[in-house]
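This is the structure I have questions about; it appears just below.
Incomplete set of chains, arranged as in the complex.
When the chains are written out, they are named A and B in that same order, and each has its own residue count from 1.
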């Protein structure tokens, strides 16, 4: 349907240039060590973190591990069900991590963790006005995506399927429509299960892909991180290579011209 | 008495955010920490001066694996 719009290999979001088109979630890894190894294997330069209450017992070294990995932080507002909570969480994240970037999540439903369109728009508007670089997690609704872009979001992050479901891209048409609807980068968020999902996302015109559980909860997270890295590259290359059209019937790859005639037995 | 991260904490009114953080073994320059009091961000620069009222709801947050 759509082909990737930029010809350059680098992705630019809000003026920041990323060589890797793979964003990583940090949740769900069996250990920080595996997380660090997977990040390295993935090549990702931008990883999400959440804000949660300080646990006096298990004060983690997450920040240190990520700093050592040399990646940028993308705080999220996971767990927020209202614009107000999401905005406040974004502001706290700015305080905590000295970054204006925020992966904005405003959830509307516990079972599916799907976003709540009106609250999301409200939070996005407020955060953009407050100077944030807003990357909203959104549905695969192209009209909503365009509204978010029109509000000044730096990218849109539509879901392929519910968070952690591994169902891949349930509606590829809508992703392609989103690609046509907005000028900002489109980052597939949520639902990725395996490498072919990621390749497909890139072929549909996404500029990048976010993977979390698909890597962290795989049996071999580091190997899956390598798989995802290759899949992003594969899909990106294919998107720009001008694929052959789909046909109902066959088209010979070997010409018939010059075919021998051995007669009839 | 305040509510610290959802639980009652025996902190008298008038104490500062910095004092509370110290109780959690967090120094004023702790990386990756943010504080909200009664639903408003308290910027790091005010931790030393922001005095808590009785029953203040204090949230002390930090980075966690997620997303």
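Structure notes:
As a working rule, a contact is a pair of C-beta atoms (placed from the backbone, for glycine too) under 8 Å apart; a residue touches a chain by one contact, two chains touch by 3 or more.
Everything numeric in this text was worked out from a predicted model, so none of it was measured.
The displayed labels stand for chain types whose copy numbers in the whole complex of this file are A x4, B x4.
In this section, only the chains that are shown with their structure count from here on.
Listed in rising order, the residues of chain A touching chain B in the complex are 25-29, 35, 48-54, 56, 59-60, 62-63, 66, 73, 75-76, 78, 88, 91-93, 95-97, 103, 105, 212. Contacts from chain B toward chain A in the complex involve residues 5-6, 24-26, 31-36, 39-41, 43-44, 59-67.
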